[in-house]
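The block that comes next holds chain A.
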Amino acid sequence: MSPFTTWDIVRNLLLATQWTVLLSLIAFAGGAVVALAALLARTSRNRWARRGTVFYIELFQGTPLLMQLFLFFFGLSLLGLNVPPWLAAAVALILWTGAFLAEIWRGCVEAIPRGQWEASASLAQSYFEQMRYVILPQALRIAVPPTVGFSVQVVKATALTSIIGFVELSKASTMITNATFQPFVVYGFAALIYFALCWPLSKSSQLLERKLNVAHRRH
Partner candidate 1 sequence: MAVGLDFGALADYAPVFAKGVAVTCELTLVVGGLGLALGILCAWVRTQGPRVIRPFVSIYVELIRNTPFLIQLFFIFFGLPAVGVSLGEMEAAILAMVVNLGAYACEIIRAGIEATPRGQYEASASLAMSRLQTFRYVVLRPALQRIWPALTSQLVIVMFGSAVCSQIAVEDITFAANFIQSRNFRAFEAYIAATLLYLALALLLRQGMRMLALVLFPRRRAVR
Partner candidate 2 sequence: MSLIAVTEVRKRFGANEVLKGINLDVAPGEVIAIIGKSGSGKSTLLRCINGLETIDEGSIMVAGAQLADDELHLRALRLKVGMIFQGFNLFPHLSAGRNVMLSPMVVKKISAKEAEAEARARLAQVGLEHKFDAYPDELSGGQQQRVAIARALAMRPLALLCDEITSALDPELVNEVLQVVGKLAEEGMTLLMVTHEMRFAREVCDRVVFMHQGRVHEIGPPDIVFESPKTLELRQFLGMT
């Protein structure tokens, strides 16, 4: 029998979970900043800003995240930088998250009726003033449910960083499996931990969406 108790396995998995959570938070926060910038560029009046943003979004949405991780991991070292896995993981995830959030939020901005743009323009507001005071506050409300929903994708995406050697929940699972020879138990618990992280987010996204729909119907 293996000298590891089930509790040893769970404890070590939970320790590694911190890194999954931390990486998720970094990716999400960083991605949100990138997405906001991309959103402004995407809806701006500058044609090249728009085109550049579309290219960025298509590129990151149109290729596998695993390839993006490999490219950052190996690509940056090509420039002579010694890239630790956590840095490549964070950068790739931030840009990946940013691309998706930018598209989700653009949908929300476009859901705001044209009249709101026209009315604020007729009040002599600049583009940024329109965005800041009229459009974004309204778009924010409808953006919450899909944004929370996407955070689930971010948490799950962090699992891929194990492949470039970042030690989080998935990598820890593999390492513990190699030590305990209990893959069924280890991966089973890892799945349950991921579920415990993701399911509340999924559920709250659903509930928020339902609440928003009800609010809309009351109008």
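If you want to know what made the cut, all candidates are chains of the complex that A comes from, given by their letters.
The rule we apply is simple: contacts are C-beta pairs under 8 Å (C-beta built on N, C-alpha and C of every residue); 3 or more make two chains touch, one makes a residue touch a chain; residues count from 1.
In this text the structure is predicted, and so the values were computed from the model without any measurement.
Novice: Touching chain A in this complex is which of 1 or 2?
Specialist: 1
Novice: Show which residues of chain A lie in contact with candidate 1 when the two form their complex.
Specialist: Residues 62-68, 70-71, 74-75, 78-80, 152, 156-160, 162-163, 170, 173-174, 177, 182-184, 186-188, 190-191, 194-195, 198-199, 202.
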